[in-house]
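Just dropping this structure here.
All protein chains of the complex are present and in place, except for one that has been dropped.
All chains are identified by letter, namely A and B, in their written order; residue positions are counted from 1 within each chain.
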Amino acid sequence: MNIAVCVKPVPEPRHYDKIIINPATKLLERKGIPMIINPVDKNAIEAALQLKEQFGGKVVLVSMAPPDTRETIKEGLAMGADEAYLLSDRAFAGADTLATARVLAAGLTKIGGLDLILTGSASADGGTNHIPSQLGELMGFAHLNHLTELHLEASTIKMKTKIENGYVEYEGSLPLVLGVARELNTPRYTTLMGVVIAQNKPFTTWGLKDLGLDPSNTGLSGSPTQPGDLHMPQHGQKAQMFAGEPEDMAGKIIAILRTAGVLD
Amino acid sequence: MEQQPGAVWVVVEQNGGILAEVTLELLGKARDLAALGGGAHASAVLLGSKIESLAEELIAHGADQVILMDAPRLTLYQNDTYALVLAELVKKHRPEIVLFGASYYGSELSATVAAKLETGLAAHCLDLYINDRGEFVQVVPAFGGMILGDILCPTARPQLASVKPGMFQKPDRDTTRSGETLIETPTVLEGYASPLKAVRVVQSQPAGLPLEKAATVVAGGWGVGQEAWHFLDQLAGELSGAVGCTRPALDEGWAAGEHAMIGTSGKTVRPQVYIGFGVSGATHHMAGMKDSGVIININKDPAATVFQVSDYGVVADAKELLPVLLEKIREYKGKSKSQATIKCIQ
Partner (left out) sequence: MLKLSEQQELLRKVVRDFVENELAPIAQKIHEEDTCPVELFQKMGQLGFNGVFVPAKYGGTGLGFTEQAIILEEIGRHSAGFAATLVAHYMGVFAILNWGSEEQKEKYLPLLCSGAFGGFSITEPGGGSDFAGLQATGKLDDGEWVLNGRKCFITNSHCMGVNVMNVNTGVDAKGRPQISVFIIEGSAPGHTPGRKEKKAGLRGSYTGEVILNNVRLPQSNLLGQPGDGAKISLGTLGVMGRGGTAATSLGILRACLEESVKFAKERVIYGRPLSKLPNIQFLIAQNRTDYEAARLLTYNAMGMKDAGLPNTAEISMAKFFAAEAAVNAAKRTMDLMGGYGLVTDYPVSRYLLDAMGTIPCCGTSHIMQVIIAGEELRK
């Protein structure tokens, strides 16, 4: 079984409180924040590796990202994936999810022979949840997002997806595009030998021309949505302040609760 | 000849004949947007099986028109069948804007439809408005809610957006409103064999009053600490409310679970009263509670950021104040002999 896992290099989420908007340029500043593979994409890699262990075949990683993310993507090879494809071109910059899905679909089609395409349900930075569904549509594959269980039997695939306070059971067959939720599995730790072996695994970079794409369909110019201004969440009103002994403060609060109508 | 703008659509989410809160919230917003020139009128798109009775309810909550597609094939939501019929409806009626609730279903369906139509989609919007240039602005969170970004969709139509539950006020139910119901049939599904089959849906209601529905939210942050955390539960009990928390309190394991977390990556609440204890005021928490009716915060640091979004600020150590307040409230209630009842937002 040949499986592709779409991965996205993202700034490490634990440092998101350090991200600021430069007041002069209005651009994001995220200097010094290390890049990692989007955490839930590692669950997708784990799922792919487990299927490979069960059914054989190979696992390829596909990512649309700038060229300097090569080392980040290599971690997926160190985890156990067999090959990596980095889809990288200036013409891909500024893509929204649809333009990203077009590039990924072109790369996946060029790789060819894929039975299953997995990816994380959402990225930690953009967090849209769009890619699994949009990729599925553009590839012409059936697709599901927020996958929490996956059982491959003879020709039927049984799956569960997450919904508010519950789940839905699905049945389907290959080929599929699946967006993996964190609940699906626990990604394995990378072994040090994996790090060593990863250095010699095939790593291919394809640009716009390799994928035969029209620049008007990629990047910012190929994106139906366009980014406007950025903001930090804003607040600013003046509170009426009280300070004093706990008994007096409790009295004040009770009065406010009564006025607000939540304490009879 | 200048083309008339299309309508503002709300794709209805219903579960077993019960309308999702977010759908009602979006109907109010759709009407506002239509009034501001975002579209001709507000339409609710109702897909499912044996759900025609919901049309009236949608009109009562602000829909000018209900586009109803009632078919056995649509009994259970599936992204393929729902997206096929929606894309067909869009091509036929040409709406200007299509709004979805950013639930699991809604975010998947919106992405699928956007790809089918190759149009723009903004995800998990926190706000929607028409700017002074007449453009539809969609405010989306990024980096876990630390940053907000405006999204525009200059040329592609319709403009799709999924919206986080709790961002907009649900309109009052007005049974005197009238609106038309347009019956559509899913001809596009004739002869279509679905590659996927939704076998069954399993849902359980979480115990207790859901945070989003509580009239009073008692929120705890870092300043409460493990020892005093139980006072929050007791206080919420006395006020017939629910307990929410900040990210650090969740990480420390003091709070009940992820469903209690308030913020851009958690729940957005807009109760009648929010009363926060030991909450410092991290931006992502405040984004999840700033639209509450009355905001009271208790923090021992007079310069705590949270006071900036508060109506009332009490400078006190939450750990010390909590037991005193609880006792005083019990004393007060004993006098007024009121009965504890569960209160929901009306």
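Note that in this section a contact is a pair of C-beta atoms (placed from the backbone, for glycine too) under 8 Å apart; a residue touches a chain by one contact, two chains touch by 3 or more.
Source: prediction; values computed, not measured.
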Contact with the hidden chain (one of A:22, A:54 or A:191): A:191
Which residue of A:64, A:78 or A:181 touches the chain not shown here: A:78
Residues of chain B touching the missing chain are 301, 303
Across the whole complex, list the residues on chain A that are touched by the chain not included here. 34, 36, 71, 74-75, 78, 189-196, 198-199
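Here is the rule we use: only the chains that are shown with their structure count from here on.
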Quick one: chain A and chain B, Cα centre-to-centre, how many Å? 23
Quick one: which bits of chain B touch chain A in the complex? Just the residue numbers, please. 76-77, 79-80, 83, 103-105, 107-108, 111-112, 114-116, 118-124, 137, 139-156, 195-206, 215-216, 239-241, 264, 272-273, 275, 281-284, 286-287, 290, 293-298, 302, 305, 307-316, 320-321, 324-325, 327-329, 332-333, 336, 338, 343
Looking at the complex, which residues from chain A come into contact with chain B? 11, 13, 16-17, 19, 21, 28, 96-98, 101, 124-134, 136-138, 142-146, 161-173, 223-233, 235-237, 239-244, 246-247, 249-254, 256-257, 259-264
